[in-house]
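Before any comments, here is the structure.
Now for subunit A:
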Amino acid sequence: MSILSARSLSVRFETPRGTLQAVNDVSLDVNERETVGLVGESGCGKSTLGKALMRLVPAAEGRIFVSGQDITRLGSKAIAAIRSDVQMIFQDPYGSLNPRHTVGKIIGQPLSVAGWKRADIKARVCELVDKVGLPQAALDRFPHEFSGGQRQRIGIARALALNPKVVICDEPVSALDVSVRAQVINLMKDLQAETGVSFLFISHDLSVVEHISDRLLVMYLGRVVESGKAADIWPAPAHPYTAALLAAAPVANPKLARSRTRKTLQGELPSPLNPPQGCAFHTRCPIAQARCHEERPLLRSIEGHAGRQVACHFDLVTHQKTPDLAATETSYVSA
Partner candidate 1 sequence: QGAATATPKRGGTLTATWGGFEPQALFVPPGGGSSPYFTSTKVLERLLRLDTSLNFQPVLATEVTPAADFKSYTIKLRPNVTWHDGKPFTADDVVYNALSYWKPVSAGLALKALTGAEAVDPLTVKLTFNTTVPEFFLKSVLAGKAGLVIPKHLYDGKELLTNPANNLPVGTGPWKVKEWVRGSHVEMERFDKYWDAGKPYADRLVIRWWRDPASRSAAFEAGQLDIGCFNPIPAPDIKRLEATKKFVSTTKGYENSAWIASIEFNGRRDITKNVAVRQALMHAIDREFIADTIYFGLAKPATGFIPSSNALFYTKDVEQYPFDVELAAKKLDAAGYPLKGKTRFKISLVAAGWFEENVKLGQYLKQALEDVGVEVDLAIPDRATSLKRIYGDYDYDIAISNNSGPVELVPYWTQFVTTDGIVKGAAFRNANGFSDPKMDTLVENLATNTDPAKRKALAVEFQQTVAKQLPITALVDINSVTVARSDVRDHSQDADFMGESWSRVWLDR
Partner candidate 2 sequence: MLALTEDKRPQPGRDAGPLLSVDEIEVTLFTRAGKLTAVDRLSLEVKSGETLAIVGESGCGKSISALALMGLLPWPPAKLTHGKVVLEDRDLARLSEREMQDVRGKDLAMIFQDPMSSLNPVLTVGEQIVEVIARHDPASRKAMRERALELMRKVKIPDAERRFGDYPHQLSGGMNQRIVIAMAIACQPKLLIADEPTTALDVTIQAQILELMKDLQAETGMGLIIITHDLGVVAETADRVLVMYAGRKVEEGTVDTVFDEPLHPYTRGLMGATPSATDQPHGRLSEIPGSVPALAALPVGCAFNNRCPSAFERCFAERPVLTRPAAGRQVACFAVQQEGA
C-alpha cells in the first residue's frame, strides 16, 4: 500500500498577472521503502507539489492520502496527527534552519510541537544527532556555525525526529558542493536502509536522481509527462522532454562527452502563466506534429511496459521514432 499518494492534485496561485497553475492534475504514489524521484526544470512545480502534499499550500483540486487516509480537508488539529508520518527536508540548507535557535532546539521542535516531554525530547535529539553523524557538541551551537552539508544533516535529523513514514526531500543537495553532496546522499540511503523510510526526492540534477531513485516522475509545466521505474526510463525515455533532459545532462567523462553528438533543445521555457495550447512541450519538441499544437496528450500507460506512463501522442517507446535524441541516450547509458 502506498504511504503517500495524490490523486488529480492541482494547485493554483493568484498572481497580479493572472492565475498561475503551478501543479496540474498530478497523481502519484510513494510506497514503503521506496524512493520516488521527481525531476523537471526550474519552475515546473516540483516544490509546489511537495508543499501541497505537506499541505503547506492549499490544493485547488484533488486529494491527498497518507496511509490511505484522506488528509485533503483535515482541520489543523487532525492534521497534527498526520504530521509525524510525512515530513519534509528543504531545498536551502541555509534558509531552512532558524538562525536564532540552537541546533538542539531546532531538532527538538517537531517533538515539542507533538507534545513530547522535555526529557524525552532530549534523549531523542541526542539519538538523532548521532544518527545523522553530527557530534553531540553540535546541539548547543547555532546553524551559522555549520557547513552546508552539516546543516542539511540537521534538517534531516529534524525531518526524521518523529519517525515519519515518508519524507519529501525538496532538492536537498542542490545547494551543496560535490563532495558534501555525496555525504548527504549516502546518509539518506543509509537511513532508508535502516528505518525503511520512503523518500519523494525532488531534484533537477539527473545524475543524483538516477543514483537514488527507484521510480521516477518527470514534470513539465505543472504536469507529469512521464513516470515509471527509473531503470526503465533511463535507457529508453518515452517522452521527448525526458530524452532531452537526459541528453542535456553533462557527463563527467570526457571521452564519452566527445563521442556523443548532443542535440540541445532549442527555445525557451514557456511562461507557466500562459502555457501553450495543446501539448505544453510542443514549442520546444523536436518531433512535434500538427496534432501536438492542438490536442493535449493525456497521461497514458505504455502498452507492453508495465508501470510506465507517458503523456505524448508520439512517445519514443511505442512509436520507435528514434531520432538522434533517443539514439544518443542509449549509447550514453550503455557506456
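Candidate entries met the following condition: all candidates are chains of the complex that A comes from, given by their letters.
The rule is simple: a contact is a pair of C-beta atoms (placed from the backbone, for glycine too) under 8 Å apart; a residue touches a chain by one contact, two chains touch by 3 or more; residues count from 1.
Keep in mind that this is a model prediction, so the values were computed, not measured.
Every option in 1 or 2 comes from this complex, but the candidate touching subunit A is 2.
Per the touch definition, subunit A reaches candidate 2 in the complex via residues 41-42, 147, 149-150, 177-183, 185-186, 189, 204-208, 210-212, 244-245, 247-259, 261-269.
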